[in-house]
Structure formats: C-alpha cells, structure tokens
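One protein chain is absent from this view; the other protein chains keep their places.
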Amino acid sequence: MEKYLYVALFAPVVGSLFSLLFTAKKKNVITALVTSALLLLSFVSSLTLMFAVHDGLTLHVKLMDWISAGNLNIPFGFMVDNVSVIMMVTVTLVSSVVNIYSMGYMMHDKGYNRFFTYISAFVFAMLVLVMSDNFVGLFIGWEGVGLCSYLLIGFWYEKDTASWAGNEAFIMNRVADLGMLMGLFLIYWQFGTFDYETIFAHAGSMNVSVVATIGLLLFIGAMGKSAQFPFHTWLADAMEGPTPVSALIHAATMVTAGVYLVIRASDLFSLIPEVGHIIATLGAFVAVFAASMALVHRDLKKIIAYSTLSQLGYMFVAAGLGAYWIALFHLMTHAFFKSLLFLGAGNIMHAMDDELDIKKMGGLFKVMPYTAILMAVASFALCGVYPFAGFFSKDKILEAAFNGSNFYIWFALFIGAGMTAFYSFRLIMLVFFGDKVYKKLGFHPHETYPFVLWSLLPLGILSTIAGFFEKPFEAFVTRVLSKYEFSLSHSTEVELIFLTSAFVILVIVATIYKYYKGGFSKQIETMPLYILLKNQYYIPKLYEVAIFKPYYVLSRFAWKQIDVRIIDFSVDLIAKVFYKSGQESRKMQSGNLSDMLRWMIVGTVVLLALAIFYRPMM
Amino acid sequence: MITLTHYLTLTGILFSLGIVGVLRRKNLLMLFFSTEILLNAVNIGFAAVSKYYGDLSGQIFSFFIIAIAASEVAVGLGLLVLWYKRSGTIDLDSLQMMKG
Partner (left out) sequence: MEHILSLIVFFPLVAVFFGFIVSKESAKTFGVTVALVEFLLSIVLWIGFDKSNAGFQFVEYVPLISQFGVSYYLGVDGISLFLVILSTFMTLVSLISLNIKKDIKNLVITILFLEMTLVGVFLSLDMILFYIFWELSLIPMLYIIGAWGSGQRIYAAIKFFLYTFAGSALMLVGILYLGYQYYIATGTWSFSIPDWYLLVLPFSTQLWLFGAFFLAFAVKVPMFPFHTWLPYAHGQAPTVGSILLAAVMLKMGTYAFIRFSLPLFPDASVYFLYPVAIIAIIMVIYASMVAYAQEDMKQVIAYSSISHMGIIVLGTFAMNAEGITGAIFLMLSHGIVSGALFMLVGVIYDRRHTKMISEFGGLATIMPRYAAIFGVVMMAAVGLPLTVGFVGEFLSLLGFYRVNWFMTLLAGTGIILGAVYMLVLFKRAFFGKLVKAENKALKDLDKREFTALIPLVALVVVLGVYPKPILNTIDISVKKMIVLMEKKAVLPDTRELLLRVNSVGGTK
C-alpha cells in the first residue's frame, strides 16, 4: 500500500516538474495532458487508499530525516488515516477536475504551461499538508500552498492589481503564520517533538493553560489560511487570479486548510472547549459578516468568494463546538459545490469576455443552459436545499450549535443561511434571467467547450448526492475523530430541520419572485447600510490607512531620518572631528620659521607646566 | 651682596629677552643674536649655580655650550650668507620652502 501513498503524493510533483520544462516555451497541450493524467493517477491512488483505510489500514511512513539539531528531530513523515485520506480524495478529485477544466479555460493564455506547473505544485503542497504526520511537515505544505496561491493569484502579473493581491495574500498569511510558528515553538518546548501521535498522547497530562495557548496560536495560523476575520481581506482580492485557481485554491482546498488543522489537532482542541468556543463564535461571526458583504456585491467572483468565507465560518463553528466530523463533512461537500459554482462562474466570464459585473449580464440561460443548470445545482447545494449535499452538512452544523445550547451561534448561522439563500439566487437571477443587458453592451456570449462541461459533471453529481453518504462518512471518520453526541430529542431535530429548510426555501422563493419582478429599485443603493456593505465595512480602507501607509511612512522615516540623519551622521561626525582637527592643526605647519619657533615655545611652556604641576598618582 | 637670586633673576631676564627676540624678530641675523642671548642666559645660570653648590660640572657645561654656540653660529652664518646670495634677503618669511 505504501506505493500508493508515494504515487498519490509524488505524481503531482512529477507533473509539475515536467511542465516546468516547458514554461519558457510556447503553449503545449502536452503539459496539460500530462499533468491531468498524473493528477488523475494521484486521485485513483488516493481512492485506492481510501478503500484500504476503510478496511482498517493506517499507513505511516518515514521518508527520511529532515532537520535534526539539539534534541529536535523532524522527519519527512507521512501518514494516511481516515481524516487525511478524505482530504486526499477531495483535493485530488477537485484538482483533477479543475485541471481538465483549465485546458479549456486557459486555452488562449500565453502562460498556459506555467499555469499547469503551478497547479500541480499546489496539489503536491496541499497533499504534503494533509498527509504529514507532524506539525512541521504540515507547515511545509502550509507555506507551500501559500506560495502557489501567491504565484497563481499574481498569475497575470502584468496586471498591477493581480500582483498586489498576490503580495497581500502572501503577507497576510505570513502574519498568521507567525502565530502558528509560535505555536509550533511552544509545542516543541513542551513536548520535545512535533509528531502528532506523541503530542496527542501526552496532551492530556499537560497544563491546560499551555494547551490552550497552543490551541490559540495554531488557530491564529488557521485564521490566516482560512481567511477568517480580521485576515479576510486577502480572499476577496485573491479573485484576481484565474477562475480555476479560485475554484481550486480559494474555495475547495487551500482555504479549508485552517479547518483541517483544527480537525487534525482535534485531540488538542477537545481538551480546551473554551478555545473551541472562541473559534465557534468567530466562525459564526464570519458566517454572517461575510454573507452580508455578499448581499450587495456586483462582482460575480467576489460574491462567491464571500460566500466561501461565510461557509468557512460554518466549518469553524462545527470544529469549534467539537463536531469535528461534521466540519470535515461540510468541508468536503463544500469543496464540491463551491468549486462547481466557481467553475460555472468561469464559464460565464469566458462567455462575457472576463466581464464580472453581474448587472451587465442577465438572461444568459438561453445561451448557456448547461452552465446555468450546474450553477443552480451548486446554489441549491450551497443553500442547503433537500436533497442536495449542503442540506446534510450545513443542517448538521446548525443542529450542533443548537445542541450545545449556543443559541446565539445558532441564530447567527440561521440568519447566515437566509443570507446565503438570498445572495445565491440574486446571483442566479441577475446572471441567467431577466433583461438581456449584455446585448446592449455588445457581448456575444456562448456556451463553453463540451469537454469542459463534461469535466464539471462529476462535481455536479457529487453536489447533488454527496449528502446521502452522511452515515457511512460519519462511521468512517469517527474511527479517528471523536464522536459527536446529539442530545436533542428526535422531534426537536425534525423541527429544527423543518424550520431551517422552510426559512431557506422561503427566502429563495422570495428572492426569485422579487428579481422576477425587476429587483430592487436604485434607491436602495443610497442607503447607508448598503454603502457600508458595498465598501466591505471599510475594512480594506482601514488597513490601507492604518497599516500599509503608516508602515511605509515609518519606513521612510527610519531610513531618511534615523539611519541617515542620526546614526550615520554621528558616525561621520566622529570621523569629521578627527578630520577637522587635522585640518585645523595643519595650519601650524605654515612653513614659517618664526611660527614654528612660537609653537616650540608653546610646547616648552606646556612641558614645563606639566613637569612642575603634574604629580603622578601613586 | 650679589646672591644667587640676583644671578638667576638676570638669567631669567636675559632668557625672556631672548625668547621675545626669537618670537618677534624677522631678521635672521637678529634671530641668531637672540639665540645667543638665550644660550648665554643659560650659561650664566649654570655658572652661578655651579658656584653656589661648589660643583664644577655646571661650569664645564657652560664651556660646552659656548663651544656649541660658536659652532652653531659658524654653520648658521655660513648658511645665512649662502641664503643671502641666493635670495637677496635674510628675512625669515622668505624661508617657506618646507611649507606643508
């Protein structure tokens, strides 16, 4: 079985290196084909592993030692267990689909070969992240996906906004990574190792406050990667990247790494429910906060990005409340329908010549029906309508919140679900139905290549049916993760499900009706709340004014004033004192004999004075 | 009674005169005179102190100084004449070839 592990892990890196050879050359379909084949191979291996794990296998391999110094020893160790294999399958599946999809999407891009290099490299990093058996290994993948995300956001590097967004993503993640690094350091000095098994085995005997500190620090790292408040601004800006990238990295896989970290370290987090509560509260806040921004946005991709943020909030609620398997389940279903949504949006962008303003579309159903259907499926799944996948995973999260008597969290999620329903169908309505605004603007949309649509089909199917695997999924992952006991009575449960579903469906119907009738009037755009939401609560502006600009000014000050004016000046001053005194005393050497004689006399007097008055200390 | 103090006072006065001459005079010849006065001031001092202590070495030292002064004047005057022939002046300010 080990060979499947190695194949799953290293097939993408082979693909990446292969297409790396072509990066400086002209577009070559072979790069896309080879990387797709290798990603599929990786997917198949992961699937094989999943069945093996299902039969009770747990793989644990040590490739080689990496860092060792002092008492520290970090190996390249990988393990495949019930949790990581789920992630492997999800990641390789979505990435295979995205890779095949991109063959169509990137068809005319001059960075074609480069794109596939990055995508495969990303998959490798992501697999390292999920498969590592220690925290530093996870950190390798963590930074690796960050790098690939940076490269892919700034893929169209000639666009200033794209490279800016790449920098923002990388740097903001770095801020959070510092927290994570501190957590790692603390782990090492407490446990003497980074190995998951050892740490989790000894965590129970540790001081709770220490474990809580570790948990918080790790969570700071998770917040950065999963773009939780206040690190959320990079995700919306990351939409500058090509759309398949948004689907793969900024919806399905990388951004969920933070959730994965919490799930992976569930043995730590379950010891510290207080920290879990903080996580859940923040998650609930983000779920509403992000959804509210999605309500008014006109940018197709940014709406979906905020929706992703909101869904990540849901996952953190589940993870924070100790319902780890539910978080993982939602992570998986979300990966399917959200990447589908993004890829559908990619089709629209392609058809609309990269136009993103949804108010400029409308009535696209006629020209691209398949895309419309797929996106509708994804939206239903996202909203949690029965029988789509989101219904099962998202409802469980709400239930868990209710179950823990965290009613305000439950209420936030409930409101969030309503918002989700609204913005999803606002998007669908504005894009696919209503007036054909695009005609006035001179666009000529068309449906994309058939093979691209076919490649989306697996995601469409999974978005529809994945929910029915809830029970087997639970049985599968709770072999590793702790079970989550529901103490609600059956009737309450049913009532809850009914309440949420009814609310969601009501909102959907209302939204469809409202937009069918022509939508909201222009006046709404002048409302303060609308403007606040439209400007994303002014948080990006705040960062700009309060952090970026002052930092630059301060840096200039440090250089021009402190470094040059003070430090270097005082150094030069010392040199100048010597130089000047030399300059001045040089005048003594006027060459005039009588001057010299005068100085001679002065010298004599000084020496005489010294001889008379100086008494050496004894 | 002329005591040692008187001699030393005379020495002091002569020495000061010599110093002032060295400092103020621009004529090389005058400079030589001043130097001679300085040396002779010291000579008087040596002789007086020698007498006072009854130690002859002071007076011997004076002789040495007289000899050195004589040779110095001999060499110095020779150079001076040479310099006068070359530059036509014995003003001190004309001697600035070594200016740094």
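General remarks:
Labels for the chains are A and B, by order of writing; each one numbers its residues from 1.
The criterion applied here is as follows: a contact is a pair of C-beta atoms (placed from the backbone, for glycine too) under 8 Å apart; a residue touches a chain by one contact, two chains touch by 3 or more.
Please read these numbers as outputs of a predicted model, since none were measured by experiment.
The missing chain, though absent from the view, touches A when the full complex is examined.
The missing chain, though absent from the display, is touched by one residue of A:Ala37, A:Met50, A:Met107 or A:Leu186; that residue is A:Leu186.
Between the chain not shown and the residues A:Phe18, A:Phe43, A:Phe78 or A:Phe170, the one that touches is A:Phe170. From the set A:His60, A:Lys541 or A:Arg556, the residue in touch with the chain omitted from the display is A:Arg556, counting the whole complex. Mapped onto subunit A, the footprint of the missing chain covers residues 23-24, 64-72, 136, 139-140, 143-144, 147, 150, 154, 157-158, 160, 163-164, 166-167, 170-171, 174-175, 177-178, 181-182, 184-186, 188-192, 206-207, 210, 551-552, 554-556, 558-560, 562-563, 567-568, 571, 575.
Note that only the chains that are shown with their structure count from here on.
The mean-CA centres of subunit A and subunit B are about 95 angstrom from one another, to the nearest whole unit. Within the complex, the subunit A residues that touch subunit B are 586, 589-594, 597-598, 601.
By the touch criterion stated above, subunit B contacts subunit A in their complex at residues 19, 22-23, 25-26, 31, 92-93, 95-100.
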